Every structure is written in structure tokens, then in C-alpha cells.
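Note sheet for the following structure.
Showing chain A:
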Amino acid sequence: MSILIAILLLALLAAAAAGGLAMATSSQSRDKAILTQQVDAVLPQTQCTRCGFSGCLPYAKAIVEGLADINRCPPGGEATIAELALLLGKPVKPLALDCLPMAPGVAGIIEELCIGCARCIKVCPVDAIIGAPRQMHTVIKSACTGCELCLPVCPTDCIVMYTAPLLTTLQPGQSASTISAGLSP
Partner candidate 1 sequence: MKLSIASAPFIRPTMQVSWVMRQVLLALVPAILINTLFFGPGVILNILLACLVAVSCEAIALKLRDRPIVATLNDSSALLAGVLLGLAMPPLSPWWLTALGAAFALIVAKHLYGGLGYNPFNPAMAGYAALLTSFPSLMKQWPTPGAELPGVGDTLHHFIFGRLMDNRLIDLISSATVLDHTKSQLALHYTWSELSGETLYGMLGGAGWQWVALAYLAGGLYLLAVRIIDWRIPTTVLAALATLALFFHLVDSDHYPGPIFHLFSGAAMIGAFFIATDPVSAATTPKGRLIYGASIGILIYLIRTFGGYPDGVAFAVLILNAAVPVIDRHTQPRVYGHDRN
Partner candidate 2 sequence: MVTSLSSLFLGGALANSVLLYQLVGWDTLLTAPRQRRLVQWVAAGVGVMLIIGAAMAWLLDHWLLAPWGVQALRLPVFALLVGALAPVCKTLLLRRQGPGTSLLREAYPQLVFLDTFLLTNGAVLAVIWVNADIDLGFFASISYAAGSATGLFLVLMGTAALGERLRVADVPVVFRGLPILLITIGLMSLGLLGLSGFINH
């Protein structure tokens, strides 16, 4: 007789536990969306797909889903890994081996070689290259994130990466926003 009651009791409690967990998972999806935004805010937004995902937002989603580790972002380097570790309470790790480190840079087109094939425009993730078919192309310095996606597609290899010092010299009293990335090949 007491066994029956015991089983009944256990079933009752199991149901309560399952209810609690169901409640948790429902609110979890909303929390994950917010967490994805926060992780995306940390990523450098170069959209360079070197982490293996098509952009920074997909990589952020993968991190929150637990599909990707936090050390697959070469443009961000240690700073981004440290921030992600702090944000998600995970231990800090060096950059993953299959992600090659990447120096910040800005693309520039060697005008003699450009034949106006417009392939680079199609692959640039931030529309930083302007030009019409068979016309001269140029890169918008301030918009280019240095993702180097346009390099392989260019048939005449006329795109070169310029290492852009992010901050030339911070003049006294000058705020960061008025600085344009100076070009020095």
C-alpha cells in the first residue's frame, strides 16, 4: 500500500519538476536572443567569415547556442576573447589554431591593374567598394573593415591591404570620433 503512495508521490513531484523546467526553457529563447545581441556587440563586425560563419551575428548566435568556442575571431584577437570570456564567464583561451591572426588594415585598389570586373563589389560584406562594370573601382576607406574577402576574387590581384593605424595621433582635445584612418602602405 505505501509503495503505491510512494510511486504516486514521486510521479507528482516529477511532474512539478518537469513543469518548472518547461517554464525555464520558454523564457530561455528570449534570454538567448538578448545574449546574442550582447555577444554581437563585442565582436569587431569585420564580417570576415574567418571564424567559419557567414558573419559576426551568425558567429554570435553560434557562441550562445554553444556550437562555437569564443576564440575563433582573428580580427578581434585577445581583446575580444577577453571580453567574451568576461561576458560569458568562460575561461580565456588563445586564438584557435585554424583561425590565422589578422592585422587591422584597409583595402586599396591599384588603379593601373583594375579592369572594372565588379567581382569585388559582390563579395564586399559592407559595400565599401564602389564602381560600375568596366569603370574604375575604389574603396571607401572609412567603411572598409579590412576583411580581405575581396582579395581572392580579384582576377588581376589589384587589391592590396594597407595597414591602417587606427589612431594616427590623438590631438589634445580631439575626440576619437573625428579621427579618420590615415593611409600608409
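Keep this in mind: contacts are C-beta pairs under 8 Å (C-beta built on N, C-alpha and C of every residue); 3 or more make two chains touch, one makes a residue touch a chain; residues count from 1.
Selection criteria: all candidates are chains of the complex that A comes from, given by their letters.
This is a predicted model, so every value here is computed, not measured.
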- chain A in this complex touches just one of 1 or 2, namely candidate 2
- Message: For a test of understanding, state which residues of chain A touch candidate 2 in their complex under the given definition.
- Response: 2, 5-6, 9-10, 13-14, 16-17, 19-21, 23-24, 27-28, 31-32, 34-35, 38-39, 64, 85-91
